[in-house]
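Complex shown without one protein chain; remaining protein chains in place.
The block that comes next holds chain A.
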Amino acid sequence: MVQKYVFLSCFFLLMHCTSKEDERYAPTPYRLKIPTLFSDKLIPPIIPADNPLTIEGVALGKKLFFDPILSGDETQSCASCHNPQKSFTDQQPFSTGIEGNLGSRNAMPLFNLAWNFDERFAWDGKEFGLERQALEPVSNPIELHSNWQNIGEKLENNAIYKDLFLNAFGSSKIDSTLITKAIAQFERTLISGNAKFDKYVRGETTLTIEEQNGFDVFMDESKGDCFHCHGSNNNPLWTDNKFHNNGLDTHFSDLGLGAVTGDPNDNGKFKTPSIRNLNFTAPYMHDGRFATLEEVINHYSEGLKKSLTIDPLMKQVNEGGVQLSPQEKTNLKAFLRSLSDSEFVQNPDFKK
């Protein structure tokens, strides 16, 4: 019913601006499979007007994502650090680039990226927009260490890619703009929304007592109070995509957001990661310092470190935290695990 009116309105809008004849090749629009929980609870995902999803674009983006052709010596692809079976992380505290150089940040999982409404990517928000983010790893000397000029030429000399770009964008000129557009299209299709907890919210399953009590710890302002930053049953992203200092350090070897904004009040702030798919994404935090969820929970319970920029939501900082009981910790962990979506990591659409 609603769709009808929307459709009608669109129709009228179209009539209004009677289109100029568009001669260019038109690829097939791609229909994003949005989980009902997302469409029921959240505003629509962000798809830039100048890069609509198309079947041809997404397929091309996927091929590029898995293709080592993007790296200087053709040994690494995006997927080397963003492995689909690990929810697109690499399970190392720091990732190794093509020359064996170690980075200083934990590779981030990739899912529900189109719902990052502020479009600030990376742990410190330094990349604005997915298209622009994709520019970075290719030229980064400690990641793929290549150069865009070479890649453009290599792809133009490759008959298969030439066809694919023609089909996706109607262009035989291949450059970083089109390459990153295609990759971003693929990344926007990486949607994770079918964990046990999603099924519970949809009324399809029940939680164990532990999971239910753990969810209560998560939502209780006097206990975990995690929901102010990490989402809830009404925000199925399980992150606010904002930047906070959650009390990891007294002094910062990595300034995080502060290095990007130049504002010392932002020192030690990093983007809240989604707590979906934690079963696959260890180790945790921007520097991978915690190997297990127990360590994460102990951090929030009694390991908080004070600094000027620590978030005011961190309570009883002088005692290290709110001191959850062993039972509360076990429950919290059981709840966190219920947010892992094995269908996502097994989805054949996202594998090479």
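Everything that follows uses one rule, which is that a residue touches a chain if its C-beta (ideal position, glycine included) is under 8 Å from a C-beta of that chain, and two chains touch if they have at least 3 such contacts; residues count from 1.
In this section, contacts and distances are computed from a predicted model.
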| item | value |
| --- | --- |
| Protein name as given in UniProt for the chain not displayed, "Xanthine dehydrogenase family protein subunit M", "Exported oxidoreductase subunit", "Copper-binding protein MbnP-like domain-containing protein" or "Electron transfer flavoprotein subunit alpha" | "Copper-binding protein MbnP-like domain-containing protein" |
| Omitted-chain contact residue, chosen from A:S139, A:N158, A:T177 or A:S232 | A:S232 |
| Full-complex contact with the absent chain, from A:L60, A:L255, A:M314 or A:L332 | A:M314 |
| Residues of chain A (touch criterion as defined above) contacting the omitted chain | 1-2, 5-6, 8-9, 12, 41-43, 115, 117, 216, 219-222, 225, 227-229, 231-235, 240, 265, 308-315, 317-318 |
